[in-house]
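Read through the structure below, which is laid out as structure tokens, and then see the notes.
With one protein chain removed, the remaining protein chains of the complex are shown where they sit.
Labels for the chains are A, B and C, by order of writing; each one numbers its residues from 1.
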Amino acid sequence: MKGASEVLDPGLAPEGHRKIDWAARHSPVLNRVRDRYLKDGTFEGLGVGVALPIEAKTAYLTVVLAEAGARVAVASPGPFFVQDDVAAALAERGVAVYASSRNPPEEADRPLERVLDFALDGREAVLIDDRAGLGRLAHTTRRNLLPRVRGASEETTSGVAKFRAMEAEGALEFPAIAANDARCKYLFDNRYGTGQSTLTALMHSTNQMVGGKRVVVLGYGWCGKGIARYAAGLGARVFVCEVDPVRGLEAYADGFDVLPALEAAELGEVFVTATGSRDVLREEHFERMRDGAILANAGGVDVEIDVAGLRDASSEVREVRRNVEEFSVSGGRRLYLVGRGMVVNLTAGDGHPVEIMDLTFSVQALCARRLAREHRSMHLGVHLLPEEIDEEVARIKLQTVGMSVDSLTPEQERFLTTWRE
Amino acid sequence: MKGASEVLDPGLAPEGHRKIDWAARHSPVLNRVRDRYLKDGTFEGLGVGVALPIEAKTAYLTVVLAEAGARVAVASPGPFFVQDDVAAALAERGVAVYASSRNPPEEADRPLERVLDFALDGREAVLIDDRAGLGRLAHTTRRNLLPRVRGASEETTSGVAKFRAMEAEGALEFPAIAANDARCKYLFDNRYGTGQSTLTALMHSTNQMVGGKRVVVLGYGWCGKGIARYAAGLGARVFVCEVDPVRGLEAYADGFDVLPALEAAELGEVFVTATGSRDVLREEHFERMRDGAILANAGGVDVEIDVAGLRDASSEVREVRRNVEEFSVSGGRRLYLVGRGMVVNLTAGDGHPVEIMDLTFSVQALCARRLAREHRSMHLGVHLLPEEIDEEVARIKLQTVGMSVDSLTPEQERFLTTWRE
Amino acid sequence: MKGASEVLDPGLAPEGHRKIDWAARHSPVLNRVRDRYLKDGTFEGLGVGVALPIEAKTAYLTVVLAEAGARVAVASPGPFFVQDDVAAALAERGVAVYASSRNPPEEADRPLERVLDFALDGREAVLIDDRAGLGRLAHTTRRNLLPRVRGASEETTSGVAKFRAMEAEGALEFPAIAANDARCKYLFDNRYGTGQSTLTALMHSTNQMVGGKRVVVLGYGWCGKGIARYAAGLGARVFVCEVDPVRGLEAYADGFDVLPALEAAELGEVFVTATGSRDVLREEHFERMRDGAILANAGGVDVEIDVAGLRDASSEVREVRRNVEEFSVSGGRRLYLVGRGMVVNLTAGDGHPVEIMDLTFSVQALCARRLAREHRSMHLGVHLLPEEIDEEVARIKLQTVGMSVDSLTPEQERFLTTWRE
Partner (left out) sequence: MKGASEVLDPGLAPEGHRKIDWAARHSPVLNRVRDRYLKDGTFEGLGVGVALPIEAKTAYLTVVLAEAGARVAVASPGPFFVQDDVAAALAERGVAVYASSRNPPEEADRPLERVLDFALDGREAVLIDDRAGLGRLAHTTRRNLLPRVRGASEETTSGVAKFRAMEAEGALEFPAIAANDARCKYLFDNRYGTGQSTLTALMHSTNQMVGGKRVVVLGYGWCGKGIARYAAGLGARVFVCEVDPVRGLEAYADGFDVLPALEAAELGEVFVTATGSRDVLREEHFERMRDGAILANAGGVDVEIDVAGLRDASSEVREVRRNVEEFSVSGGRRLYLVGRGMVVNLTAGDGHPVEIMDLTFSVQALCARRLAREHRSMHLGVHLLPEEIDEEVARIKLQTVGMSVDSLTPEQERFLTTWRE
């Protein structure tokens, strides 16, 4: 798709190929899913529109789909999630890529629209979506293409919330699968993937110690749980802010302090947001923070930290290490923002570990396949991946690591389904 | 209810009162729920039939309900879950008790029938059930009382499965609330309550070290997760057996080995079942176990370990420490069963920590109240506790430990429910 | 030694034998040490005076020594560390026992003097000591016996401190081995033995949850480290008080809060002392504690908590659960003391796990043997166990659990001992 693609510098392709090869080699589950399920012609000639950060693992998913016969177009939900070498390599592997790290952020919708235009150009397509970006455009600026969309599979918690909001309004015009809500997705990707890669990005970017640090985790959903757990595993003292009291109680039983964000603001040395909400850290929090506090966002939306407000409140902003900006605020205090307030494991790292994305993208490939084959019988709402597909992915993964589970005996099956003794 | 009750030795009451007082003092959540919700007359003159182990915390729940005006009758799901001093004290506190540790196990249904007879004697009643014991009898040997049952609230995972089986068969004739499935229940009681108390019982009964031990956890549901986590927290090397591959994969990502039970049988030094299924450890496993292996059940049914089969396979059985039986099996090996194969934290300990039951029984009291008040509008199936009640319990608990959560701002609420940007 | 012994009730012997048998069965290291080292005649006719808590594992050590030919006499450092059934059984196994749980605490020296009288009655002896009790008496009230003492092996950190104080004063008249300072002792016994058994005793005695609790550990030596680690492993929020800033810093890096005891007094829900010092918790701390606070001592001296002062400050004292006393203090607050302020894992539990004592007593047996054989060449000071004996014990233990270590190659040996490249 060299002709169709728009990338920053095609000359970067060799390094991109090397990265994609590494991902391919470490994706045994997706490779087995491909061999077992994707070669049945389902994707032959079908459009696939993809919105995902452009790095090696997402690239490999699109390559697998293209090799299965699909006409794949891909863009990033924003320019900060683009590795230009990978984009260049992808263009050489038969995928239409619209992605450059230099694209203006305010025009983030443009490449997504290009994806829709390509994928749905005279053919039907399924969408693999991130934060409902493609879905939103298909229902607004590209309504003309909407009839040819067989469905969308959504990657993120916040995107699923958007699709559910559309469904609640009666606005959703194709079936959507909450790929995010597959157990093989959120138990691993959201929790341990986010947990490990967020901490790696923070440690790598700041060269600071985790042990003994007061780390404030805002949001104790799956992402927050993973961050808190690994931070504690590295010796941090963890504080949790939540709006859901049961989750708050869970954090308490896990050994963490649970307190309002305004109080946490005065205590924390590191703050990580993972709520899916907006302005979770805002002026009233910045005002209370200690000199030297470190801020990062690990959640699915870019406005969890009010970066614009922070900038307004600062007398000076400068980059003091790669991916670390220093904001000089009132009282001579300096706050440090890692990764621009966008998902830090992508803007200041290589994203989730490859084994995690191998699981996630196996789920995504099977969601896309399901939509492609069964969209006609699916109602116009948000669907879960059927349990047996979830289990199949887990079973393959366990095989690849040399582990396995038992089966119920007939006596046990009977025991579990009868109530008379 | 001294007249109505049947206990082993009324003279044991003083020690029982002391235990109940300790539980009362450490139940701030239930006390606040009582003050806020239970004094509205709902329970005035209403029957309440309770099947729960007879120890201090369950006793205190029945006392609270009796003080709210209910006519409460209580029995244990079996004689091994009865502390006779607590039973004696309860009888002095206005609760009808049918419980003795000397009752013949094969007649375990008798006391439960007595509970139904008392609670439904000329009045309507709600049931607080354990493993669906009261529910089963109300649908079989006590069908005559069935019309006066407003509903049942079920405490255990396995009991909920029974009620769901009844619903699936169309046999369920009153609404049931899966109290077990309230988040304030299973996240804490099943997981951390079972986790801590199972390990305490094992350590206390065997005087053995956990650090370094190969501990096999069978079942990675909420109970198994708690046991595995705390065992690892005490230094054990944990192995997990599962039938659900996604749970198996979760155990793997948590750092545990996942393998079939037959293989685990050869490796383990300690085996703990928590599956809700039967014969999870059976002859083929016993045959492979090492000399000195320790076995215990932490799950909701008493047949997870095939104790009868183990007994048949043994040349000699003797008690070598309190609550520890030694089975001499083939090859000169000796296997050690703690707590008779029944829920070990009750048969060889004091059950869950008091703070855990404070949460659980707050949920139970509110489930019972809901059934009492709204049974007419509830369909004849299994219900969940409404989310707001769950959250209320969590909020009260957080207050009692000096913690609190945030609220969403209106902007955040709006952000979370819209899909257009 | 039935004739020589003084125990509470000889009729309790059967239960005591059962306990000792369990310990014997779970002492593979000591059994192998016995077979390999103790049958060489060293102990034939030699006196051995032992001061140790009287429970199954200590009992088994004395049995092993008696079977090796020694004339063994044993007493407890105080009446609260005596299990009368074990004492009765020991008397039937050829050991002279002076121990009863009913002995008056203020006459705790008497049984120890009896031990010296018996063990040194016309023969030489080695001592196995606890808190330097036998050593102190041999240098004061029993100086007449002193010339026949070949040496003493000391079990506790605080006892080693006493022997070092004696050495520093020039008062020590026989060689002492700091068995406590053998790596196979303190790394496991002091740390993990104390850690596990202290938490088991607390959980069993109070039926309280550890998860979420604010647990204050006073002293971050080996004992404190073990308690803190396992408490955190069970979900507690741990606070540490120390006098050594490097240890304090270590606790900080381990993720704990480090603060003065007066501040901790206001925060803690559970307090555990493990300092080896006196009055670590005293009136000024009691005054600040919250209603409901739980106190226990896990350290080697009985005066870490000023129990006498606490009693004076209380309007009422009563036992509210077995081994739990409630002290009603100012402001309507109630403080709960577990295990009388003495070593809680012994006064409210069965002491260290058996596998731990198997290691410790293997060290002790080899220390006693070394003193018996080489006392003439040892200076009158405090000695460490030679490294090769320490390693031998560890090697045997690893064998019993199916593990093993490597050896250095000759090239590696050379590499590690040369400085020229």
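Throughout what follows, a contact is a pair of C-beta atoms (placed from the backbone, for glycine too) under 8 Å apart; a residue touches a chain by one contact, two chains touch by 3 or more.
Computed from a predicted structure; not experimentally measured.
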Among C:Arg148, C:Arg183 or C:Arg333, residue touching the chain not depicted: C:Arg183
Among A:Val354, A:Ala368, A:Val382 or A:Ile396, the residue in touch with the chain that has been omitted: A:Val354
Contact residue for the chain not shown (choose from C:Gly69, C:Gly248 or C:Gly381): C:Gly248
Given B:Pro111, B:Gly235 or B:Gly268, the one touching the chain that is not displayed: B:Gly235
Residue among B:Leu65, B:Ala179, B:Ala201 or B:Ala253 touching the omitted chain: B:Ala253
Absent chain, residues of subunit B that touch it: 209, 211-212, 232, 235-237, 252-257
Residues of subunit C (touch criterion as defined above) contacting the omitted chain: 132, 136, 140, 161-163, 165-166, 168-169, 171, 183-184, 187-188, 192, 241-246, 248-250, 252-253, 257-261, 276-280, 390-391, 394-395, 397-398, 401, 403-409, 411-412, 415-421
Footprint left on subunit A by the chain that the document does not show: 18-19, 21-22, 25-26, 56, 192-193, 196-197, 200, 203-204, 207-212, 230, 232-235, 292, 320-321, 349-351, 353-356, 401
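Methods note: only the chains that are shown with their structure count from here on.
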Innermost chain, taking as reference the mean of every protein Cα atom displayed: B
Centroid distance [mean C-alpha coordinates] between subunit C and subunit B, Å: 37
Residues of subunit A whose C-beta touches two or more other chains: 252-253, 257
